[in-house]
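All protein chains but one are shown in place.
All chains are identified by letter, namely A, B and C, in their written order; residue positions are counted from 1 within each chain.
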Amino acid sequence: MIVPYTHVMLLGAIVFLMGMICTLTRRNLMMIIVGLEIMLNAAAIVFVGAGLEFGQIEGQVMALFIVAVAAAEVSVGLAMVVCIYRQTQSLDPQCTEDSRCPAGTEKASEPASGP
Amino acid sequence: MLFQPVPEISLYLAWTAAVVPLAAFGAILVFFRRLPKTAAAISVAAAAVSLICAVCLLVRHWNMDAPLQSAVTWMASGEFEIAVGVLLDPLSLVMLVIVASIAFLVQVYSLGYMAGDAGYGRYFGFMSLFSWAMFGLVLAPNIVQVFIFWELVGLSSYLLIGFWFEKFSATRAGKKAFIMTRAGDTLFFWGWLILLVWGGTLSILELNSGAHGLSSAMTTAAALLVFGGIMGKSAQFPLMTWLPDAMEGPTPVSALLHSATMVAAGVFLMARLFGFFSQSDLAMAAAMAVGTLSMLLSATMAMVSRDIKQVWAYSTISQLGFMIMALAAGGYAAGIFHLTTHAGFKALLFLCAGVLIHAHETNDMFELGRAGARRMKAAMVCMTAGALALAGIWPFSGFFSKEAVMGALAGADNRLWLFCGLAGVFLTAHYTFRLIFIILFPRTEAAGGPGARHGSVSANAVMYAVLGLLTVFTLAAGFFAQGFEDFIRIHGGHAQEGHLASLAHIASPVLAVAGIVAAWMQFGSNASDQVGFAEKIGPVGRLFARRWYLDHVYAWITGRLLDRGIAEGCRRFENKVIEGALTMITGGVVFFGRMAAGWQRAMIQPKLMAAFAVMFGLILILLVV
Amino acid sequence: MDMTVYAVFFYIIAALIIVSAGMAITRKHMVHAVLYLVVSFLATALLFYLLGAPLLAVFQVIIYAGAIMVLFLFIVMMIRPAPAGERSLTAGRLAAAFGVCGIYVAAALVLAFMAAPEAGRPMAAAAASPFAFGFYLFDRHWLAVEMVSLLLLVALIGALHLGRAGRRNQSERKEPL
Partner (left out) sequence: MQMHAAQFPFLSTILLICACGLALVLVLPKNSNAAVKWVSAACSAAALALSVFLFVAYDRGAGGMQFVERLDWIPSMGISYLNGIDGFAAPMLLLTGIVFFTGVVSMWELDYRVKEFFALFILLVLGVYGMFMALDLFFIFVWFDVSLLPMYLLIVIWGSSDREYGAMKLTLYLLAGSALILPGIIYLAAVSGLETFSVPALLENASFSGFEQKTAFLLFYIGFGILAGVWPFHSWSPTGHVAAPTAVSMLHAGVLMKIGAFGILRIGMFLCPAGWMYWSPLMAVLAVIGIVYGVMVGLRQTDLKFVIGYSSVSHMGIVGLGFATMTVDGVNGAVFQMFAHGIMTALFFSAVGHIYDRTHTREIGELGGLSAVMPAASSYFIIAALAGIGVPGLASFWAELLVFIAAFRVYPALAVISVGVLVVNALFMLRVVRNTCFGPLSPRWAHLKDMRFAMGIPRAVLAAAIVFFGLMPFLMYDLIQTASVPLIHSLGPAIGHAGPEIVETLLTKLMSVWP
């Protein structure tokens, strides 16, 4: 007897929330991908837990697919990040389009930006 | 039974008289514009046919005892029908003959006068159009037909005044004439709308007999509004200033339209609806006031004008004022008789003026005098005859009709009208003979015969024949006064001669002679300086010469109020408000479009946010609801 | 309710996952973040083992903690962004972000309260053998597997293309200077 399924779900929910916070608040393309990974991971945890709860191997299969999709996503995503970085010399998601930043934020953080 | 049907032959005659000129107009404009001789022949032939028909009608119905009327429905819509037809009574018969004969004579005269003009064919086409319109108006048995032809008369007047369209002033005068009469027509339109909608009838005979459903207040309102149309067409105060300007047209046109017939259409309408007008004392009083005012004002204007045609134009307004005064005083026969004699002698005066102008190519009476116009003896004799008639001297026709008018005025309630009328008689004689004396007794005179200066075409025999005929008419017409009165008075009102009548009958010729004597002293005798008493007083002279500043009022109304006021306001409204609202709407759409597009640009996190918000928001809603 | 040893393991692993993920998302330095993520993924692999998915646990270690994280580290090393280069969000957007998170939390809470009562019963321990898992996978989901493999191929080609395109763009941008 392990824990109730609710607890697994709760764990998934907390991890998913962390991933969400990461994607929504970090101004760094790389960290956004990290947040996505965490969210996918949370989903995988819940799937595996559900597979155990309902005695279905289906949940594990889904988790496997999630891993595969994550792999694909990361490879393409990181390639795009590299590509963008080469063009704009920045990982800031707000500065990637047309390689310009909204004027206000640019000014506010100008001294801090290194390269 | 108000009327009897028109006998078939008379009907044919009336229709022929009216329709032949239309056919001539159509034929000339479509086929013969480029063939001046043919066009003129067609037009004159049409006028002759009309004249013959008119005379036949008059002769056939000399002894009529009830009006004859017949009409066919031309157009029907719902309950409203427009009927065209023929109403034959003494008034329409007389008017028909006047119009037909003057039109015929003027067209014959024009054969010589207009010779060589580039628009010869067009001129005769428009003349035919005018004849048609005038016949339709005269014969009309109901107000709608009156109105239709009333407008057409205005149209032909516009076309003929602006006949020499290269002349800027001519086209402006044409436009002014059309607009000012149109302003009157609008009142007329309102008036007959009241008659139609609330009175329930437009038949002239029913209106005259009081067989309509209008209360007395509405009758007055309708009568006043219809009188508005008469003011426009007969150039009465305050819609009077178009008529002197209309003298920009060819002189025969002035003779036909702007003195003898078209402007008389207003008076004709008043006579036509005499029974109806009689039902409203207020309307009659207003008509009397307007007639008197116009008569006096235009007489003063005539006293200072130097343009020979304009003097006759002012005198036309003045004489029309006399006619309206007579009608308003209840002198039905007097008014119409004055209309008849006036048509004759005014056409004569204009045609004589035309001969002089044609020969010397100037309208200025002083220049005409200096150029030796008095050597054109025949023309001068005819003109003097016309002038004597206009001034009201025995034995010319004007004397008799003016006596009748004065008799009618003497019967009016208020003596003021009679005294104003008598003053008018004096002024008329004065300004008429001012003109005659200035031409006859120039201070200096150029050498050479008529037309020598410009080598222009002198009048030909046909033109003189016309002048002769009209002179004979002017001399003779007066002696048929009694017969005319008996004929016309079949159903009209009867003016009772007041106790002042004898005074009026004596005072009128005396004042006329006094006017001539005054003119002699100022313009005729060798000692005079040919400056009138009005001109000697500067402000008064200016007031008269500038037409009592009426034109300034109109210029203000069209220029300031309409053009730069209302119209400009509307234009600004169009540009600012309507276009502005449009710009705002399109701007708003573009703004929201940009905003929506902003979400589609590179902002990853807002998009993610939106996606999450929508997804979890939906889940939340699904769970809760 | 008496806790089994499995339960104790679960809570330890769960705490590890949460803490390391929390550390990962808050690090300024990306290398640190990725390392904490590796810890989190390894812990997840343990959790999978605990929940009866040994094969998946192995995959998790090999693919996630191994391949993917190495890729991350490689990229981070390659572009070497300045740790101080990241700007903070504007307050408005931050508020919006947490608002969205609030919606999520609310939805999760509602879901938790509405959960069926039997969901509170502990799960029985069980394990899927790799053989059974593989058989099931290729028996029932062979088409999905093929599709995933195709997806991976496309991702591979895409990544390759993006890398080349980025370089070409860079050279184009450099040339006029």
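Simple rule for what comes next: contacts are C-beta pairs under 8 Å (C-beta built on N, C-alpha and C of every residue); 3 or more make two chains touch, one makes a residue touch a chain.
What you see is a predicted model; the values in this text were computed from it and never measured.
Here is the thing to keep in mind: the chain we left out touches B in the whole complex.
One of B:R60, B:K175 or B:H505 touches the chain omitted from the figure, and that residue is B:K175. The omitted chain makes contact with just one of the residues B:M64, B:L193, B:V513 or B:I604: B:L193. Among B:I9, B:A45, B:V59 or B:M75, only B:M75 touches the chain left out of the display. Among the residues B:L35, B:A48, B:L282 or B:L469, only B:L282 touches the chain that is left out of the figure.
Interface with the hidden chain, as seen from chain B, comprises residues 74-80, 147-149, 151-152, 155, 158, 162, 165-166, 168, 171-172, 174-175, 178-179, 182-183, 186, 189-190, 193-194, 196-198, 215, 217-218, 220-221, 282, 558, 562-563, 566-571, 573-574, 578-579, 582.
As a working rule, only the chains that are shown with their structure count from here on.
Measuring from the averaged C-alpha position of chain A to that of chain B gives a distance of 94 Å.
Chain centres here are Cα means. That of chain A falls 7 Å from that of chain C. Chain geometry summary: the mean Cα position of chain B and that of chain C are 100 Å apart.
Of all residues in chain C, those that touch two or more other chains are 89, 97, 100, 104.
Annotation for chain B: residues 605, 609, 612 touch two or more other chains.
For chain B in complex with chain C, the residues that touch the partner chain are 605-606, 609, 612-613, 616-617, 619-620, 623-624.
Only residues 89, 93, 96-97, 99-100, 103-104, 106-107, 110-111, 114 of chain C touch chain B when the two sit together in their complex. Looking at the complex, you find that chain B touches chain A at residues 601-605, 608-609, 612.
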